[in-house]
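Every protein chain except one is present and positioned as in the full complex.
Moving on to chain A:
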């Protein structure tokens, strides 16, 4: 089936790319590590905290390198704040593991090493997914979670402006 005319498929003109743009550092660098689980306290009042370290070059974050300690309930707080205030479908957290908190278990329950590692990995996935979301980056609660020393649960929810 031959066309009587030849289609013009030449590329549109475009500006040549600046070499510093082409080979410079990418402007979308965002890495969050959740590591160093530490169990604090004794007996029934124990809980595990994790170190949350963020490195980024995104201008929306005040600190380009921040390090805080957070526990599972802090992650739950963040998830609830985002579900209430933003229109995002928030990714799931690793399980609450209520069964592991019942007495008369043969193992360490929620302080079992393998469980802590599973939870640590799930929390790392969760925070990376949500911190990269352009709409979540506008929420005050996310910045407070990642970069403030401690979470002020009486804070005034709101948006962050550049």
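Quick note on the criterion: a contact is a pair of C-beta atoms (placed from the backbone, for glycine too) under 8 Å apart; a residue touches a chain by one contact, two chains touch by 3 or more; residues count from 1.
One rule holds for everything that comes next: contacts and distances are computed from a predicted model.
Student: Leaving aside the chains on screen, match the unshown one to its UniProt name from "Serine/threonine-protein phosphatase 2A 55 kDa regulatory subunit B", "Vacuolar protein sorting-associated protein 26B", "Globin domain-containing protein" or "Guanine nucleotide-binding protein G(I)/G(S)/G(T) subunit beta-3a".
Tutor: From the choices "Serine/threonine-protein phosphatase 2A 55 kDa regulatory subunit B", "Vacuolar protein sorting-associated protein 26B", "Globin domain-containing protein" or "Guanine nucleotide-binding protein G(I)/G(S)/G(T) subunit beta-3a", the unshown chain carries the UniProt name "Vacuolar protein sorting-associated protein 26B".
Student: Any idea which of A:58, A:93, A:116 or A:151 touches the chain not displayed?
Tutor: Of these options, the touching residue for the absent chain is A:58.
Student: Which parts of chain A face the unshown chain closely enough to count as touching?
Tutor: 3-12, 14-15, 17-18, 21-22, 24, 26-28, 30, 58-60, 129, 132-134, 137, 162
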